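Following this message is one structure expressed as structure tokens.
With one protein chain held back, the other chains of the complex are shown just where they sit.
Each chain gets a letter, A and B, in the order it is written, and its residues are counted from 1.
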């Protein structure tokens, strides 16, 4: 399969290793990965902040970059960016009175998958150790990011993949389904409430005794990691893709 | 312009470009296959959970059970259409008051009455709900409200499993009261406690063969 990587802006700029991990996993399975270089961002920050006309060039750019016959499916290591592509792009087009753009947005959305969705639903991965060679000898816990869990209905796909990684121990996160408080510019506009939510998330992560908290969204992990770091807590954050890409030979270090 | 005209005008212009209404999917359960015994078991379970008293009896046992439930009462009110045979075993000391057209009890009189006995129209096992519809054997709404103890007869033939199964058995334009346990509140810390303004004791007699 020819798979177009939608790296997402935050992974591209701040967490390039996670995008490389995504490429590694897919290539290990024998697929060809392309990176449409016109891509930039899904525009979710703009839309979630209410800047709709400002979001339009960003959304149009994404649709132009991915509305091609050059690939079979697109994948992003992010639940919220995929949810934005699938749900927010059509909304924006409709709000701004662009029916043709809406149609193209829906078409791109249909071909875009979050990483665990692609691995489980399309590529049939049920055992990461066996099928991907994943190996990560650490105790982790897992935070299911809201957009993946609710907008994309990912269920336990990410968690199940993590549980099948060789050498891993996965400790259950109390109140896992509670939002970490990130919410894009919510963390700035309503910093106090956001911080109060983060405080509880950090406490729950620390209570698991894990050395890392994993998840499928780099932005939430950056938020959680920033809170862990500020409180001097031990656990690190690590994206699902990085753990799946880790092998016996090339084990990712925390 | 009258308020009515203005509001309707606003609604009309608000919906000027609205699409036609979608079809309503009614894929939820509307019929069930439970046996009589299963229905009884389910209804008993729900009512007990609500802290109602429940007995499953035969028709012949009604007078004795009603008398037993009302042992502590000093007076009892009943609607004019109630089978008075059901009250035949009541001890002499308990005053009986009939509520009937043309001779309604006042609110004050009802407040001085310790208990009420009524029948019921239909009951829903899945939610533990008993519906009164104001038929002569159930009476006015006030009589099953003001006295603090309600003894309610539920004929087993009137039990259904699901709410949608109860709907065709009801006449909506009658005043309906749906009762699911004694009065209760969840207003303090969202914990349910029984016993506020409605009857604090609800005794349900599920009667086979009725």
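Worth a mention:
In the analysis below, contacts are C-beta pairs under 8 Å (C-beta built on N, C-alpha and C of every residue); 3 or more make two chains touch, one makes a residue touch a chain.
The rule is simple: contacts and distances are computed from a predicted model.
The subunit not displayed here is recorded in UniProt as "Iron-sulfur cluster-binding protein", chosen from "4Fe-4S dicluster domain-containing protein", "Urea transport system permease protein", "Iron-sulfur cluster-binding protein" or "YwgA family protein".
From the options B:63, B:81 or B:195, the residue with contact to the unseen chain in the full assembly is B:195. The chain not shown here touches subunit A at positions 7, 9, 11-17, 19-20, 35-41, 43, 45-52, 54-55, 57-58, 60-61, 65, 87-88, 91, 95, 146-147, 149-151, 177-179, 181-199, 222-223, 225-227, 229-230.
The chain not shown here touches subunit B at positions 2-4, 6-8, 10-15, 17-29, 46, 49-50, 101, 104, 107-108, 111, 124, 126-129, 134, 140-142, 145-146, 163-164, 166-167, 172-199.
Note that only the chains that are shown with their structure count from here on.
One simple way to say how far apart two chains are is to compare their mean CA positions; for subunit A and subunit B this gives 53 Å.
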